[in-house]
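Once you've had a glance at the structure underneath, I'll fire off some questions.
As you look at this complex, bear in mind that one protein chain is not there, while each of the others sits in place.
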Amino acid sequence: MATGIKDKVAVIGMGCSRFGERWDVGAQELMVEAFQECIGDAGIDRQEIQAAWFGTCFDEVNVGKSALPLSATLRLPNIAVTRTENFCASGTEAFRGAAYAVASGAYDICLALGVEKLKDTGYGGLPNFGPGMGSQAWLWMPNMTAPGAFAMLASSYGAAYGIPEQELKRAMARVSVKSHANGVLNPKAHLRKAVSLDDVLNAPIVAHPLGLFDCCGVSDGAACAIVTTPEIARGLKPTSEIVTIKAIQLALSNGSEAQFGAWRGDHFVTTSKASARAYQEAGIADPRKEISMMELHDCFSITELVTYEDLHISERGKARFDVLDGFFDLSGTIPCQPDGGLKCFGHPIGASGLRMLYEMYLQLLGRAGERQIKNPRLGLTHNLGGMPFMNVSSITIVGRHQE
Amino acid sequence: MPSRDRDNDQKRSQPNLHQFVHPPLEEEVRAIGGGYTYLREVLMPVGDRQLLYLLGAAVVDTSCCGVGGCGFALVPGFLGEQAGLERTEDNGRVSLVEPISDERLRREITALIKQTEMVQEVRFWCTKEEVP
Partner (left out) sequence: MIGVVSYGGYIPRLRLDRMAIYRTLGWFTPATLAVAQGERSVCNWDEDSLSMAVEASRDCLAGMDRKKVDALYLCSTTLPYADRQNAGIAATALNLPAEMATADITSCQRAGTTGLITALEAIGGGSRKAALVAASDRRETRGGYFYEMWFGDGAASVLLGSQDVIAEYLGSHSITYDLADHYRGAQKRFDYMWEERWVREEGYAKFIPQAIEGLLQKTGLSISDFAHVAYPCFFTREHRNIGKRLGLNKDQLLGNLHLECGETGAAHPLVLLVTALERANPGDRILVAGFGQGCDALAFRVTGAIRSLPPRRGIAGSLARKAPLDSYAKFARFRDLLDLEYGIRGELGGQTPMTALYRDRKMILGLMGARCTACQTPQFPPQPYCVNPECGAFDQMEEYHFSERLGRVVMYTGDRLAVTTDPPAIYGLVQFEGGGRMLLDFTDCALEEVSVGLGVRMSFRKRWYDKERGYTGYFWKAVPQANA
């Protein structure tokens, strides 16, 4: 009976580029920026990497197909490199590939790198889905945007729990205010500016009922991790804290939300399942008590709000009370988005999952500077790719290695 | 727990009047997906009262899904006495306003503003009393 990979894989190095509208650099330079930090942190030689995974989403406007861009950019020694693409979980999928390879015993040292260069398209935002994007869904599905799709979730979540629109908007605003306050403390963030509740509440609508501050943006960025066995990690870093993986779980929609009648549009079916499996893998019985901190996929404020419930941390229909109580503030019980989250980093899709892990890693090693959370033990990251009714959800839990 | 954003509200002098701190004009409030700017303040006579609204423009230019924006009006409410006379500590203008919470009145005012301004949205300022 499989038991998962808890404590079988250690993270010995991580790196993260500065995120933003990086007109100055292309995907190659972003990869190198993140990698140089990572390899320096790991204290190994590039030639020691035995296999690599490469997460990117939009190959059309980004680096192109295959994993060759990573292999060639880093001049890797003709090793196996695999490209992963799974919407917003693309970076986490790269991490999972590398982690599973080490856990299986196939390799000792592996690299996971995610990058997305989105600002060479000539317009703001991700490319539109249409002909040439593979699926025929554009022949009949609405021409949705991500803000629109998640705005729909706000309408049905509010209706399911009888939450007046103004009350929901205020809770969502509080989610944004908290993340922006954290982002101010982070030199790698794209946007470093505190906002007031009034600024958020008075902002006009992007997709009803989501306002400007409820939505994340596009930016360029890269992040990476080097993983190995806990034994090798201990050998490389005899005196420092070791971070190990406690769980990685994914859950994907199968069409029932969008096509079967049971779902009320009040939660993420996938996240609810992926997180439960992750807690089991990590041996966590009560996440509200045991998780120290989180980086959630706050592509939209409503996503973060509803995800609190799907992580089994807030009660169903009541996440807004935790939000208003400051439970997820940097000074709260479970700080959420201590690095500022997608709201401050933007969302270079392939990089985001690894960027979140980077923050958890820094926090666990006590390297988060002004944002440092006191004595964290377990950190959780979450990605949600796609739409509320058809998505890819991933959960990763990392923590201090207990020997 | 109510937010601590509007300490000024505590100082209101009449039950339905609230202190509204005028936001600066021509200064962008920036979010990661875009930003918005108040362009001008307008006093519109409605019956025998003066309605205060701010005309704003939003540009959504770095969102994940394309480029957009809108014109909008933010309606603090009917102006009370002493409009703009008080100052906050950092020299912001403060007016006493009666916010509009009645749905029917909101619809009427929305229609009135849309007659004169090309705005896609009319937002009504909410006092912190509306916090759950």
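Order of writing sets the labels: A and B. Residues in every chain begin at 1.
Methods note: contacts are C-beta pairs under 8 Å (C-beta built on N, C-alpha and C of every residue); 3 or more make two chains touch, one makes a residue touch a chain.
Because the structure is a prediction, the values reported are computed rather than measured.
Colleague: Among A:Gly105, A:Gly122 or A:Pro238, which residue is in touch with the absent chain?
Modeller: A:Gly122
Colleague: Check each of A:Cys57, A:Ile205 or A:Leu324 against the chain that is not shown and name the one that touches it.
Modeller: A:Ile205
Colleague: Residue by residue, what part of subunit A touches the chain that was omitted?
Modeller: 121-125, 127-128, 130-132, 136, 139-145, 147-149, 151-156, 158-159, 205-210, 254-256, 258-262, 264-265, 388-389
Colleague: Considering the entire assembly, which residues of subunit B contact the chain that has been omitted?
Modeller: Here the touching residues of subunit B are 60, 63, 65-70, 120.
We adopt the following convention: only the chains that are shown with their structure count from here on.
Colleague: CA centre of subunit A versus CA centre of subunit B: separation in Å?
Modeller: So the centre of subunit A lies 35 Å away from the centre of subunit B.
Colleague: Per the contact definition, I'd like the list of subunit B residues that touch subunit A in the complex.
Modeller: So the residues of subunit B touching subunit A come out as 1, 3, 5-6, 23, 29-36, 56, 58, 60-68, 70, 72, 74, 120-121, 123, 125-126, 130-132.
Colleague: How about subunit A: which of its residues touch subunit B in the complex?
Modeller: Residues 21, 123-126, 128, 145-148, 166-167, 170, 174, 190-191, 193, 195-199, 201-206, 212-213, 215-219, 299, 320, 324-326, 342-344, 346-347.
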